[in-house]
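Quick one: the structure is below, and I'll ask about it shortly.
For this view, one protein chain was removed and the others were kept in their places.
What follows is subunit A.
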């Protein structure tokens, strides 16, 4: 008795829900709308500026030479392997990404790091 009443009560909202479902997929979301919680799109110039700022703020970096995309962390910036790990960690924090160890081994220059960041969908 109770069960029958319960089933009847459930069936109606379920039917209503099913009819509402297809509409969810049809929500119109144009690509150029910027939502309040979203970050602006990451550009190469913007990312480069942030990396350079980060490197210039790092006291072990040799600042006598100008830092370019071709600068190698070890050869041009005078960092050792431990410092490179620290720089990679700072980059991870700055762009909210995780760089796995085997990928981090291949990041030897500023340009390579930039390419890696821009290839990540969730970098911001």
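Heads up, the rule we're going with is that contacts are C-beta pairs under 8 Å (C-beta built on N, C-alpha and C of every residue); 3 or more make two chains touch, one makes a residue touch a chain; residues count from 1.
Here is the rule we go by: contacts and distances are computed from a predicted model.
Participant: Have a look at "E2 ubiquitin-conjugating enzyme", "Complex 1 LYR protein domain-containing protein", "mannose-1-phosphate guanylyltransferase" or "MFT-like protein" and point out the UniProt protein name belonging to the hidden chain.
Facilitator: UniProt lists the chain that is not shown as "Complex 1 LYR protein domain-containing protein".
Participant: For the chain that's not shown, point to the residue among A:45, A:66, A:101 or A:121 touching it.
Facilitator: Checking each option in A:45, A:66, A:101 or A:121, the one touching the absent chain turns out to be A:101.
Participant: List the subunit A residues touching the unshown chain?
Facilitator: 39-40, 80-82, 85-86, 88-89, 93, 101, 105, 124
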